[in-house]
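Removed from the display is one protein chain of the complex; every other protein chain stays in position.
== chain A ==
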Amino acid sequence: MNTKQFARALDRHGPVMAGWPETERAAAATLLAGSAEARGLLQAALALDARLQRDLPQPDAAAVARLQAGIARRIARAPLPSPPGPLPRLLALLRPAAPAGWGALATMATCALWLSLSPPRAAPEDPFGPLQTLPLAGDLF
């Protein structure tokens, strides 16, 4: 791992290297032991991380209480949850039939429909028929 790759890994996984994939962590440890530039990158990443931990906004307790009271008030007036319509219920029932996703099931269904509807191609009676028109065919076919 070089310093450029290390910088990318720092931004990708964050500076807490305990959570990195094992191979990248081992390579980064080797790089850090011998590169002051890599250690500088790690320090900068740790500083940003600490700042985000500290300075990202936090809602205050009054806002949380206001939220809970506001929702309780609105829920009290809101109609009861309505059960899902027939289509969502049908989809929920069919979901186990589409383990690879609805797209895959739709493709399979389309193929099956096409195969069942397309007229079967009549097999030529003599597969070598067209070859018999060749001047050199003679009695070979």
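Note that in this section a residue touches a chain if its C-beta (ideal position, glycine included) is under 8 Å from a C-beta of that chain, and two chains touch if they have at least 3 such contacts; residues count from 1.
Throughout what follows, contacts and distances are computed from a predicted model.
Entry comment: the absent subunit's protein name, as recorded by UniProt, is "RNA polymerase sigma factor", drawn from "Glutathione import ATP-binding protein GsiA", "Carbohydrate ABC transporter permease", "RNA polymerase sigma factor" or "Imidazole glycerol phosphate synthase subunit HisF".
Set against the missing chain, the residues A:23, A:82 or A:116 yield one that touches it, A:82.
Residue A:53 is the one among A:23, A:53 or A:118 that touches the chain not shown. Checked against the full complex, the one of A:64, A:90 or A:109 touching the unshown chain is A:64.
In the full complex, chain A makes contact with the omitted chain through residues 8, 10-14, 44-45, 48, 51-60, 63-64, 66-68, 70-72, 74-76, 78, 80-84, 88, 92.
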